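With one protein chain held back, the other chains of the complex are shown just where they sit.
Coming up: subunit A.
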Amino acid sequence: MNQRLETWRRYRVTFQTILKKEILRFLRIWVQTILPSVITTSLYFVIFGRLIGERIGMMDGFAYLDFIVPGLVLMGVITNAYSNVVSSFYSSKFSRYIEELLVSPAPNWVILAGYVGGGVARGLVVGGAVMLIAVFFTDIRIHDPLTMLLIGVLTATLFSLGGFINAIYANSFDDISIVPTFVLTPLTYLGGVFYSIELLPEFWQTVSLANPVLYMVNAFRHGLLGVSDIPLSVAFGMILLFILMLTVYSLYLLRRGVGIKT
């Protein structure tokens, strides 16, 4: 029994060490990690919200600026969670200091949890910052903070896992920017960040339903504004299912040592 307890204490220390290292990393280089998202989303607020938004009028019963806030926050969460894990884990492969972890008795799931935790932390920091800017530009009041926070954390977890898998397969620094550019960005832009899918023709509405980002954006919008194109339970179910699948797959890759052991 004591042995068990000791093992769990060890795991906790390992997890905390990785998490702390990951958080310090993105805070240390905050100009590259936090600032860009804050600047781009501020620009979105100014341009789409203030300048163009006034001409667009209402969307789903909200001023256009208010309507895009949830999407913009979540976009910050998604890109930052993903890029934090993909670049940090790939760097550790590239410079080989991943070996520090591989020789240690840290189990794979603790390693995974530590890196994902780092991605979630950065996603939330950026999401929080964008939220603050939104408060400055708009006068929205949060409808359901718990749902909002939950969706934020789950989304960050999901995309951190995605970044992790990307890093495992990556063989060059080019490989870590392909997915964000060609997959992530289109998915978020087409995921209802800037519009309600009700505006789309029926065919494209159905196609949009295959985009997982749509569920997250809408659930998040429900948390913030109280409106959604998608039932909340479906959104939660989808996100949890994806998290489960990517977790299992990440652990499988780690176990096989794909990309990190020869």
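Methods note: contacts are C-beta pairs under 8 Å (C-beta built on N, C-alpha and C of every residue); 3 or more make two chains touch, one makes a residue touch a chain; residues count from 1.
Just so it is clear, contacts and distances are computed from a predicted model.
**Student:** Would you mind picking the UniProt name of the chain not drawn here, from "Lactate utilization protein C", "Isoquinoline 1-oxidoreductase subunit beta", "Protein-methionine-sulfoxide reductase catalytic subunit MsrP" or "ABC-2 type transport system ATP-binding protein"?
**Tutor:** "ABC-2 type transport system ATP-binding protein"
**Student:** Would you mind spotting which of A:I34, A:A106 or A:I151 touches the chain that isn't drawn?
**Tutor:** Per the contact definition at the top, the residue touching the missing chain is A:A106.
**Student:** So which bits of subunit A touch the chain we can't see?
**Tutor:** 9-11, 13-14, 16-18, 20-21, 28, 91-92, 95-97, 99-107, 257, 261-262
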